[in-house]
Structure formats: structure tokens, C-alpha cells
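First the structure, in the form of C-alpha cells, and then the observations on it.
Complex shown without one protein chain; remaining protein chains in place.
Here the chain labels run A and B in written order, and each chain numbers its own residues starting at 1.
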Amino acid sequence: MISGKYLLRRLCYSGASFFVCITITFFLLHLMPGDYITNYLLSLSNTIPQAAVEQFRHQFGLDLPLTDQYVLYIVNILHGQWGYSYAYGLPVFPMITGKLCWSLILLLPATVLGILIGTVIGAWSGWKSGGKKDLAIFNVMIVIRAIPEFWWAIMAVMVFSFYLRWFPLGGYSSISVLTTGLSIPDVLYHAILPIALMTFFIATGNYYVMRNSMISVIGEDYITTARAKGLDERGILWRHALKNALLPMVTITTFQCAAIIMGNVFIETVFSWPGIGFLTTEALTMRDLPLLEGIFLLDSLLTIASMLLADILSSMIDPRIRMGNDE
Amino acid sequence: MGLIRISGLRVAFSTCSEEIRAVDAVDLDIRSGDSLSLIGESGCGKTVMGMAIMGLLPKNAMISGSIRYGDQEILSAPDRTMQQIRGKEIAMISQNSANALDPVMTIGDQIAEPLLIHRLLPTTEARSETLRLLSALGFDEPETAAGRYPHEFSGGMRERILIALALICNPRLIIADEPTAGLDAQVKSQILRLIKKQIASNRTLFLITHDMGTASFLSTRIAVMYAGELVEAGPTKEVLAMPRHPYTQGLLASLPSAGLHPIPGMSPAPAHLPKGCRFCARCPSATDRCSTLHPPLKETSNTRQVRCFLYD
Partner (left out) sequence: MSRKIILWGSVAVLCIYIGIALAAPLIAPLGPTAITGKPLQPPDNRHIFGTNNIGQDIFAQLVYGSRITLLFGFFSALFSVLISTGIGIVIGYYGGLVDEIVCRAIDIFMPIPMFPLLIVLTTFFSPGVIEVSLLMGILGSVYGIRIIRTQVLSLARTNFVEGARAIGASDFQIMYRHILPNVMPIVMVKFVSASQHLLVMGVGLSFIGLWDTSTIDWGTMIQNAYSQGGIALGLWWWILPPGIAVIGISLALAMIGYSFEEKFNPRVEVNRI
């Protein structure tokens, strides 16, 4: 189906991208003023016995020449040993993956709903483009997107949580958790507002792309040909327009899925939701470089993988690209 | 019997600053069994004529006049009525652009589509009809071809697919808009022979083209269009042998076989049409009257019409 050569090429590029990321993090880590060790151990205690420093150095291979350290670093990364956080003193990789689950609670429903809603409204809006309803929706979307995400979050908290008291002010569980333990309905209750907001935002992005896609499809000659066959408007929409308009969406939504994992720094921070986004803000406040680098590496991995997946998917779906052409 | 009777058709498009009169008070009859060519240069309004018959003009077009199909008025007919007619009774072979066919649908499905839309045949019979038509149009392995996608075919094959689309429901009238545009000479002659065999011999054909050669090969009558109006009409052989209107004469003189003498000047911009005869500025036989008065279309004999003061 797809040419193996094309696939190999794309894999190489993806690998190269990831290596660039690792190299960047490696050099930054090593260019930090002071020693990685000193910085790390400082978080443990004030006076560091020299013996401990030596042992640590040796264990982490910091007494090796730079190139050897680089190789060791790469091997470590591939094995999941991503260093230790300055602030928490815990290994970075398990920390991040632990928080990832929490982020996913928000992201999965929001992404699915957001894509669905955005695509449907975008398709409809594009189909009726130029009409009053389309323009109304389009203008509304522009306004929504112009307002920053975190502001929407703050306003939502203010209106729904503070004034109306429909939802909690943030966090992922109520005080009752101290006595009753973590309950799923409680967590879900806390998740509703952040999920709603994320859905909102993801939908506007999808709306815009789908609408543009639909508009360009409508102008194509094969739509006129279909009309000349005597197909009615609904028939044209369902049999020809939709399929062609959805094609570019596959690529874009795949890519979007990974892009939003980090995009929700804002929403998680405002709602104090203990996911990766919130972790990012905390790490930033404490200037915790290893943790931030870990988050960066994870995000790079996900983004690169999703772009690769998007390429593969689109070449599988679009009959024109099945030959595996470049560009 | 007049299959299509166009009377006083006017199509204009309005842009922010000006009004463009694409078709200006055209009367045209297409008789059943005829094959009529509409000849003119790009921008003279001939494609608009084809679209007007099909009811496919864009929403911002200002249309007036009448087009009768049999005894039915179709110019002002509602969309639903037109959808019954399109593809089934009047079909169009659209210009063969790169995107005239849906890229994500197999050509077999696309050709069978009109049959299914108009509920003429159930799916399996529609399929076999598609294969039969593909075979008749020169596809060696219709089964395999039907499962392929448009981009897998060359320009000439795609043109055949467009012809198949038009023929599948056995329509009474076929409108062909520049069917050989962009094809090289050998493919072009194959397609023309195909059209003559399949269409022109037993159906009514309305051919829109700028190519005199195509017109003379396929049609029994010719109508010449210039700047939105008809300037000459008549049986093909007569018009080509003895062209009356200076524009037609100029067109014939500009053919390679006649010596490639181009007509000087350019056709008038549709937004700024001159007051008198529209060909006046380029006409070698123009008189003073031509620049101030607009000549009407007159019948010079039983079968011929000319719009020119020279034949008053």
C-alpha cells in the first residue's frame, strides 16, 4: 500500500527530530552553571560530603569525557532514565507518566467531543458559506478564538463556580476525600468544567479548518459535474463533498491530538488539575530544568509520532497519494 | 420539432463596479436530431449558454428570457424540476479539467451514479450497463477500469469517462463543452470519432467549441457567437463554404490551412460594449453606420441568418 521506501524515509526524519531534541536537552543540562550533581544534591541537603559527590558523579558518568556522556545520556533516555527532578528529588520519567494519566482524563473526552463538534459545525458552515447563518457562526468563532484560553477558564470559574456555585472552584476532589477516599463521581464532577472548556477550544480550531476545506471542495469542478448529473444538494453533500472535505481533516486532527497535550498548561493551571500542564507551571516556578526537559522530551516524542502517524494515515486514505510520493 | 427553443436569453453578472453582459438577447433553436455547434472565442458567452440550458448558472447571475424544452419552460423552473431533467434527458459533457471527476470515487461508481440518482436501474444492472458503456467507449478491460480512480487515467481516457457519464441515461440532448480541450492531436481525433459514432449519429448534440475543425466534423448546423450575441447561423457546409459575416470570414481566414491571417484587435470587454455593431472596430468592411447603429439578426434565406448591415 505505502511504499516501504517512503515509510523508511519518514522514520529517519522522525528519528532525526527526536535526536535533535535529545541533543538540545543534553547540552542545556551540561551548560547549566554549576554541576548537575551540585544542583540536584543541593535539593537534598546543604552540605554535601565530597565522597557522596564522587560516588554520584561516578554513577551518573559525569567523570567521563563529553562524548561518552552524550552516548550514555542517549542510552539512558531510551531506557526511560530521564534524570531526577531538582525540586522533587524523584525520577523524572515516572513522575511525568504518572501525571499523564490525569491529563488524559481531561484530554480524551475533550478531544473526541471537540473534534466531532468542530467538524460537524464546520462542515455545515462551509456548506452554507456566505449565508447569514454561516457568517454569524464564523464571526462568533473569531471572537471566541481571539479571547485567550486561560481567560475563558478564569471567567468560567468566576461565573460557574463562584457566582453560580454549580461547579467546584478547582482541584480534582473535594475535601470529603479525606474521609471517604477518592471517589470517581467526585473526580468527574471536578472534571466537567475543564473538559467543557477544552472541548470548546478544540472545536473552534477544527471548525475553522473544516470550513475552509469544505469551501474549497465546493468550488471544485467535480461538484458541477455531479450537479449536471441531476444530483440534488443533499446528494452532492453526502456523496461527494463530505468525503473530499474530510480528507485533510485526518492529518490535521491526528496532529492536533498530540499538540493539545501541552496546550493545556493554561486550563490545568487555572483549575489546579494535577496533570502535565499543571506540573509544567510548578516546575517553571521552581526552575526545575530536568523536569521541564522531561516534559519537553515527552511532548516531542508524542508530536513527532503523531506527525508520522498523520502522514501514514493520509497516504492510506487518499487514493491519489497511495503511491508514496514525496511532498 | 424544436427540442430546445431559446428566446431572448439575457445573462448578466454584476460585480461591485460594473455589469457584465455575458449573453445578450440570444435566440436559438436546437431541433431534435440536429447537431448544432456554437462557435466563438473564449469569453464570448458560449459556455454560459450551455450552463443556462442546464440551469447551472451561479446564483449571482441575472437571467431573463425563455428557454423551452419541448413544451416545458426550463429557464425559470425550480431546482427540483431541473434535477429530474439533468443527466437523464439533457446531459452535459463538461470541460475536461483536472478535477472534473471526484478523486475519491471509483470511475465505475461515478458513471453508474446518474442511473441510480434517476432510479432507472437497480444497482447490479447499473453496474453491467456501466461496463457495457466502458467497453463501447474503448476501454479494453472494463471491469478493472471501473475499479480505478480518476487520477490513474490519462486525459484522453478521462474524456471518455466524461462522455460515458453523459451517455449512460440515454438523454435526448447532449451538451458538449469543448470536449477536446487540452488533448493532443491523435487523441483528439479519436475522441471526435467516438463522439460522432456514439452521439451525433442518433441523438441531438449541442457542441460548444472555438475550433472550426471540430465543428465541421461533428455538426450539421453552425451558430457563430461574438461578444455575447449571435452573428451568423446556418447549415455547416454552407457557412464554411460561403461565410457571410466578416467575423466568420475572419475566423476561417485565421485557420492554419487558410494561411493563419489573424483578425486584428481584440474582442470588446464585456463590461464596456460599444454602441453600434460590436465587431465594428475590427471589421475590414465597416461603414459609418456600423459604429452608431446596432445591426439586427436577419434571415438572408430559409436557412441562414446574419447580423450585418452589409446584407441589408
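In this text, contacts are C-beta pairs under 8 Å (C-beta built on N, C-alpha and C of every residue); 3 or more make two chains touch, one makes a residue touch a chain.
Just so we're clear, the structure is a prediction, and the values are computed from it rather than from any experiment.
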- Over the full complex, note down every shown chain the hidden chain is touching. A
- Per the whole complex, from A:N76, A:T97 or A:T281 the residue touching the absent chain is A:T281
- Task: Consider the whole complex, including the chain that is not shown, and state which of A:L197, A:M249 or A:L289 touches that chain.
- Result: A:L289
- Item | Missing-chain contacts mapped onto chain A | 13-14, 16-17, 20-21, 24-25, 28, 31-32, 129-130, 135, 138-139, 142-143, 145-151, 154-155, 157-158, 161-163, 169, 212, 215-216, 259, 262-263, 265-266, 269-270, 280-281, 284-285, 287-289, 292-293, 295-296, 299-300, 303-304, 307
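As a working rule, only the chains that are shown with their structure count from here on.
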- Item | Touching residues on chain B, where the partner in the complex is chain A | 54, 56, 79-80, 83-88, 91-92, 94-95, 97, 99-105, 113-114, 117-118, 149, 151, 162, 165
- Query: Mind pulling up the chain A residues that touch chain B in the complex?
  - Reply: 220-222, 224-233, 235, 239-240, 243-244, 247, 318-320
